[in-house]
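A single protein chain has been omitted from the complex, and every remaining protein chain is retained in its original position.
Let's look at chain A:
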Amino acid sequence: MPFFGNLLKFLGIRKGEANILVVGLDNSGKTTILNAFKSPENKSEEIVPTVGFNVEKFKMDKISFTAFDMSGQGRYRNLWEHYYKNIQGIIFVIDSSDSLRLVVAKEELDLMLKSEEIESKPNIPVLIFANKMDLVESMSSVKISQGLGLASMKNRPWHIQASNALTGEGLHEGIQWLSEQLLQQNK
């Protein structure tokens, strides 16, 4: 049975379902992004800092996503690794206005990608949301991709997408890329 299960896991998405991990530093807008995907009647009115994690489900582009929305606060980041197993995609959210902590974000991203579970699966796509693009002091997505050193990530599909979670701008485009990647792998 385990063998059979693993085989399924390797096949990735089954019946158009995908598990994705949503990570990033605290206050970058992970929960808000996921909230934007929910149907209007299910939307939360106010977003509070996540303690631990939340599970959210949403459907987009023929794929049902199960998103593990991880808490970004420093003391909870080491818990991310418990959820690396059995995921098909990663969404990494950056607060574009927080240039000061871009290095911290880079460190966390690198740490995650170097972990055994993720590194061994180069087909897991990474979608980076350069969130809060509406703010005046926000950096451009190019600048952020430079800051994160994304250019050096050659063996893994990645995409950076400027977004505004409050208005929903850029979110759909980002997910669209992710869906394409996942469907492609499934072929």
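Observations on the structure shown:
Everything below uses one rule, namely that contacts are C-beta pairs under 8 Å (C-beta built on N, C-alpha and C of every residue); 3 or more make two chains touch, one makes a residue touch a chain; residues count from 1.
By our rule, contacts and distances are computed from a predicted model.
With the options "Blast:Small G protein signaling modulator 1", "ubiquitinyl hydrolase 1", "Ribosome biogenesis regulatory protein" or "Coatomer subunit gamma" in hand, the undepicted chain maps to the protein name "Coatomer subunit gamma" (source: UniProt).
By the touch definition given at the top, chain A reaches the unshown chain through residues 1-2, 4-5, 8-9, 14, 17, 19, 48-55, 57, 66, 71, 76, 79, 82-83, 85-86.
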